[in-house]
Structure formats: C-alpha cells, structure tokens
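Removed: one protein chain of the complex. Kept in place: all other protein chains.
Take a look at subunit A:
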C-alpha cells in the first residue's frame, strides 16, 4: 500500500540551514547535509530544501549544496525558493535534485509550469501555493506570503494541475507557525478535486495534527520544519504513533 509521507523542510541561506537546531551530536548544526543525512536515517520519507538566498551568486551555492546532498542522501529531495526559469531547474536537477518546487514565478507566469513539465516531466515539478483565508475566500499570496493576489486557491490548484504539475505543496499562511494544526478543511477540498498528490504544510505542532491532516485533510504527505528541527517530535516516534492510528506509514 502506498504510504503517507513525512517531509522535514530545511530553510537554506547561503548554503547553510537557517533555523536553530538542537541536535547536540551534530558536529556543525548549520550543515544542511548532516541534518539531511540524519533525517534520512531517522525515517523521513522525503526532504524539502527551501532556499531563501536572493542573489544569482548564492543560487550557484545552492546547486553546490544540492550536489553534496545527493552525494550523501539516499532518499528523494525537492529544492525550492526563487526558482523562475527552465535554466534554474536544469541546473538543480543536473546537480542531483529529484524534484523542484516553483511558487511566485508560476503565479506571475503560469506557462513556466508547462515548460518545466514538458522539458523535465511532471514527476519532478512541485507547485507550492501559499494561501490565506480572506473574508471566507482562500487567496494565493506571493513572496513567502507577504504579497496578496486576487487568485483563488482552488482555481489556481486546478490550473497548475492542468498545466502539468506533478504535485501540489499547499501552505496555509493562517496556520503556518501557529502549531495549531493544518488547514484540513481546505486540504480536504483540494485533495478531493485534484488527481495529483497534495502535500500539507503549515501548522504542525503535535503528532495528532499529522494524524488529522492525513485523515480529515486527506493529505498525501505532510511537511513541517520547527517541530523536527527543535526535536519536539522525533520522526520515529511520530511514525510509530501514526501507524498505531491505522495510517499507512513506512517504518
């Protein structure tokens, strides 16, 4: 049976992980390769690296990082953050990334999704969508959720599927950072209307939240950052809990 995926997300700046990490036995807590290896050993099903560097030069640092991650890590990983062209994607895939995620650039120029899918295949194109509930309407936001658009989450999700996305990574800006649980109502609606997998993001605080997003939110995968980085929820413990809750999970 296909299992639900647990995906730790690492924020990267200038080739280093940004958020503090409390893993004591890491020689260098800021080294994304060591952290990635550790998550893979602990049973993470995939990894996401989100680059928050801004300049071209730093992007090349990102490709180098991807190369070093691929060298050491034997599970799939996605790279995202500021990707806006076929060239960006080609460079990251050649360096060893399995998938890439696009966000703002796809909203600004939706044809990018078609170009990436036809050039590299839908299986490696994840479209990340940040949205916020504004007066009862889920609106897509850009630039890490800072800039509002008039684009409706559900219409946009259908469009990106149509254009060839292989997967959708949905982050609720209302839930992100709250640790109060995922946006399960919107997730469930997305999952029902789409025929591509949906990754839930934003709001993880407890093990129950993961169970809820798989059961109520019908998510295919769940992504989180701080609960893993700060060791609040160890991955092996989370996966054992979910398995006991009758959720298909790889242990």
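The rule is simple: a contact is a pair of C-beta atoms (placed from the backbone, for glycine too) under 8 Å apart; a residue touches a chain by one contact, two chains touch by 3 or more; residues count from 1.
Convention: contacts and distances are computed from a predicted model.
J.: Look at the options "ABC transporter permease", "FAD-dependent oxidoreductase", "Putative membrane protein" or "Imidazole glycerol phosphate synthase subunit HisH" and return the one that UniProt uses as the protein name of the missing chain.
T.: The UniProt record for the chain left out of view names it "Imidazole glycerol phosphate synthase subunit HisH".
J.: Just to verify: which one of A:108, A:137 or A:250 makes contact with the chain not shown?
T.: The missing chain is touched by A:250.
J.: Of A:95, A:113, A:153 or A:233, which sits in contact with the chain we cannot see?
T.: A:95
J.: Looking at A:30, A:144, A:197 or A:234, which makes contact with the chain not pictured?
T.: Of the listed residues, the one touching the omitted chain is A:197.
J.: Can you list where subunit A touches the absent chain?
T.: Touching the chain left out of view, subunit A contributes residues 1-5, 40, 45-46, 67, 70-72, 74-76, 93-98, 120-124, 166-167, 194-197, 220-221, 250.
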